[in-house]
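A protein chain is absent from this complex, but the other protein chains hold their places.
This part shows subunit A:
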Amino acid sequence: MPETIGFLKPRQAVLDRRPEIIADLADLLPEGCLISDERGLKPFETDAFLAYRRLPLAVVLPETTEQVSAVLKYCSRYGIPVVPRGAGTSLSGGAIPQEDAIVIGLSKMSRILDVDLFNRTATVQAGVTNLNISDAVSADGFFYAPDPSSQLACTIGGNIGMNSGGAHCLKYGVTTNNLLGVKMVLFDGTVIELGGKALDSSGYDLLGLVCGSEGQLGIVTEATVRLIAKPEGARPVLFGFASSVAAGSCVADIIGSGIIPVAIEFMDKPAIEICEAFAHAGYPLDVEALLIVEVEGSEAEMDTMLESIIAIARRHGVMTIKESQSALEAALIWKGRKSAFGATGRVADYICMDGTVPLSQLSHVLRRTGEIVASYGLRVANVFHAGDGNMHPLILYNINDPEDAARAEAAGNDILKLCVDAGGCLTGEHGVGIEKRDLMRHQYNKADLDQQMAVRAAFDPQWLLNPSKVFPLEGRPAA
């Protein structure tokens, strides 16, 4: 695939000192925490945005905050770029390294430090996986709400990096709404703590700024998150509609009615076909669009809510209604949705876009998305979080055909611009990374972007933390 997204030119001075740097890092870290051989480095050359690869200078896997601090102090002294990395499941290339960079991987920092059920908080090291937090408190009736589909693998540090969300964020919010505090290391090695178990903290909301900053402001080593009491039960219902417009206006009416379901997921016809062929979930194949609406509560409460929701769906001419009568049926309804990415991968190569749009624009954006992708001679399947307008068009193409790949990338860019023009944003959960870096000027004007970059430089004046990401390479105030 031809590379259309640029990286910063590696610093020759750093490359030249490679042996020395590796020797110095070995002194700073315990045995087994440094990787410098090519075979060992290979797994770190990309993340889940597979189109780009760079072998880093070295990878360090510290075990303590102090070790992270020591490495950062060293890198800032010698002007060495650093790329923080959790599990490397970023879909926007946020954790892809560069040749002159040290990757700091948090995978060894995977201990749960404190579970405080009275205050309903958990304090964990940054490398703990998202699902591990919920697993640790599940028996006591609690869970950690943000649930990215990658939750089995992705780390809380990466979730903070990307301000990740998931299907159930309609009710519970995304990472930033569930994060109470962090311990983090600034690029000069200073360790700071922001927030804690109290709900409010003093001064500027630096915690809010750090969440979603894609490894640009510092390296998070510990996080304190909010736990929530598990609902008694959850039950999805599946609706099939004759058109996307009908499904879209049904979503708006459900929300307008005062019921906030925990999840409203949307799939268009191509997505339904792909998922059904793979998961055999019993999805209707004679409909144009499908919604999965999930509610929570006691059995009686769920009955009441579903009754209202079904009445609304009927008003929008729903063609198929599948109420789950058992845990097994509920799991089957979700299985189709949850295997969307994997199932699509078996049909074709694809890139997964991630724009957001105001709900009123959903049908318009869906229609235009179809037209755009068709104009490039490609196909698209749409599955997304409809409740909060977070679209995920999957553009299907052939990765071995360079022209096809270039067309897919171009179609993706057009779709993201469409989202912005419709009043939405370039990304709702996957982040800017390298993927959308050059589109930032479409969403922000010069003054907006310069202000963001100046704030970034206040944390990292040398601009060495994850430097090729998020902000367009030209026009940066520092570095």
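Convention: a residue touches a chain if its C-beta (ideal position, glycine included) is under 8 Å from a C-beta of that chain, and two chains touch if they have at least 3 such contacts; residues count from 1.
In this section, contacts and distances are computed from a predicted model.
Not every chain of the complex appears here, and the one that does not is recorded in UniProt as "Glycolate oxidase, subunit GlcE", selected from "Sugar ABC transporter permease", "Glycolate oxidase, subunit GlcE", "Heme exporter protein C" or "Phosphoribosylformylglycinamidine synthase subunit PurS". Which of A:305, A:383, A:418 or A:464 touches the hidden chain is settled by the complete complex: it is A:305.
Contact with the chain not shown here comes from a single listed residue; of A:190, A:375 or A:398, that residue is A:190. Only one residue in the set A:232, A:286, A:371 or A:401 touches the chain that does not appear here, and it is A:232.
The residue from A:41, A:348, A:440 or A:473 that touches the chain not shown here is A:440.
Looking at subunit A, the residues touching the absent chain are 116-121, 141-142, 162-163, 165, 169-170, 173-174, 176-177, 186, 190-194, 196-209, 211-213, 216, 229-232, 252-253, 255-260, 297-298, 300-301, 304-305, 356-360, 385, 387-390, 423-432, 436, 440, 443-445, 447-449, 451-452, 454-459, 470-471.
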